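Up next, chain A:
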Amino acid sequence: MPTLKIRLRSALVAGTALLALTGAANADEQHFPLQSYRVGPYAAGGTGFFGGFIDYLNLINTRDGGVNGVKLTWSEGETQYEVERGVEVYERLKSRPGIAAWNPLSVGIAYAMIDRITKDKVPLITINHGRTDSTDGRVFPYVFPLLLNPYSETSGIVEYLASREGGLEKLKGKTIAVLFHGSPYGKETIPIYELLAKKYGFKVEQIEVPHPGNEQQSQWLTIRRLKPDYVVLRGWGVMNPVALKTAQKTGFPANRIVGNVWSNSEEDVIPAGEAAKGYVAITTQASGAEYPVLQEVTKTVYGAGTGNLADRKRIGSVYHNLGIVNGILNVEAVRAAQEKFGKRTLTGDEVRWGFEHLRLDEARVAALGAKGLFHSINVTCANHEGEGRVTFQQWDGAKWSVVSDWIAPDWATLRPIIEASSATYAKEHGLTPRDCAKEEAASQAPAVGQ
Partner candidate 1 sequence: MLAVEALSLSFGGTVALDRVDLSVGVGEIHAVIGPNGAGKSSLINAISGLYTLDSGAIRIGDDRFTRVPTKRLARLGVARTFQNLALFKGLTVLDTVTAGLVDSQSAGLAAQILGLPTARREARAQRERAEAVIGFLDLSDVRDRLAGTLPYGVQKRVELARALVASPRLLLLDEPMAGMTATEKQRMSGTIRAARASGATIVLIEHDIGVVMSLSDRITVLDHGRRIASGTPAEIQADPAVIAAYLGLAFDEEAA
Partner candidate 2 sequence: MAATSAPLAKTVLRPSANAVGIALLLVLAYGIVPLVGTSYLYEAILTPFLALSLAALGLNLLTGYAGQLSLGSSAFMALGAYAAFNLSLRLPFLPLPVTIVLAGLVAATAGLAAGLPALRLRGFYLAVSTLAVQFFVGWVLNRFAWISNDSPSGVISAPPLVIAGLSFEDARGRYLFSLTVVALLTFLAWRLVTSPTGRSFVAVRDNETAARVIGVKVARTKLLAFALSSFVVGVAGVLWAFAYLRTVEPAGFNLDRSFQILFIVIIGGLGTLRGAFLGAGLIVVLPLLLSRFGAAVLGDGFDSGTLEMCQRIALGTLIVAFLIREPAGLAALLDRAVRCLRRAD
């Protein structure tokens, strides 16, 4: 039985196996089913992210005894990043009691789950990825593309380039080449780059790299001819190191290449070796293990031998820290919901309310030991992204270091496009968008029957 494994895991978490096995049955538990991927082409990202997520849940259980006494549990199903396996895992685990939220870290799986989780009334967290228009919580009540959606990412990158040039007005006349992965994912931001190019007067050239991207000679020769001021890498998997290598080969400096959120990890630069030195990439969470929360994870979780990463050197890596941040956001959403509904096992719908009231200002982030790890978040009923800030890190050949301020994307420009898209979705699916003001007023009233 798969539960055996989970039990064993939680046993180790609690420190003494017997105690936990006997105690677990009665205590309140909040469950996180994980559609993880630890093998296949994207295993590196999966092990880091789910490792970090589990490490943080472990930390909360070990250090705090759960969230207000409610134990956090999880179970894993391997998906290999394949949609149908993700669906299988969803169907297999969805009947677990006390499910708080789903966190697939896969666009394809997330899409396949939207209908299902909406029907089953459980939140779907797609941190840094997912469906852009699900930012509009009025149409997608259960979907949360926390911190960053692809459009914000695009705007964030442009803002960053502007800051390097000395202001948005300095972008005028510049040329930016966008090298994108030949997939719907890669193409998603094409119109946004066009829009911002028009708005700020720079020239944008968008060049496609066919999947998997292990050959980019022609693309980089084209870039060499265009002589752009910057190249934005909207990459995926093996395409990233190959891009950096080929850039070097064609004489394009790495410090003028800026990677997007799927091109920002150690796995993207290490294979490129020397060629990656100086490369810059966007992120929502800084890397490094010096933040208090990571210190605690290292001490409490890895110290007790229950760390999830096989290789301790990966503590503080980009994906591991994303997992940690994801853990913070999930846990704090549960906490927020508990404030309203009581300190017990919550339903998915109640946790959703928690996510919609997930407000972590800089002070709170610091209190959580994550000052500098990520900036802040402010999720509302209408804005499921939560105004996440981005920062940029540069690779020095061994580690990433932050080289920019926390930058706020230009949400105001993007919001109308998102709303137009979500309106189309609502129409196609015969949905009426929620009235957030009314719901907010209603939820201010004391909850009934708690």
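Criterion applied: all candidates are chains of the complex that A comes from, given by their letters.
Following the convention adopted for this analysis, contacts are C-beta pairs under 8 Å (C-beta built on N, C-alpha and C of every residue); 3 or more make two chains touch, one makes a residue touch a chain; residues count from 1.
Just so we're clear, the structure is a prediction, and the values are computed from it rather than from any experiment.
Asker: Quick check: counting C-beta contacts as defined, which of 1 or 2 touches chain A in this complex?
Answerer: 2
Asker: Spell out the residues on chain A that touch candidate 2 in their complex, using ranges where they run on.
Answerer: It is residues 1-2, 4-5, 8-9, 12, 36, 38-40, 43, 47, 76-78, 80, 82-85, 87-88, 91-92, 95, 107-108, 111-112, 114-115, 131-133, 182-185, 187-188, 191, 210-211, 421, 428-429 of chain A that touch candidate 2.
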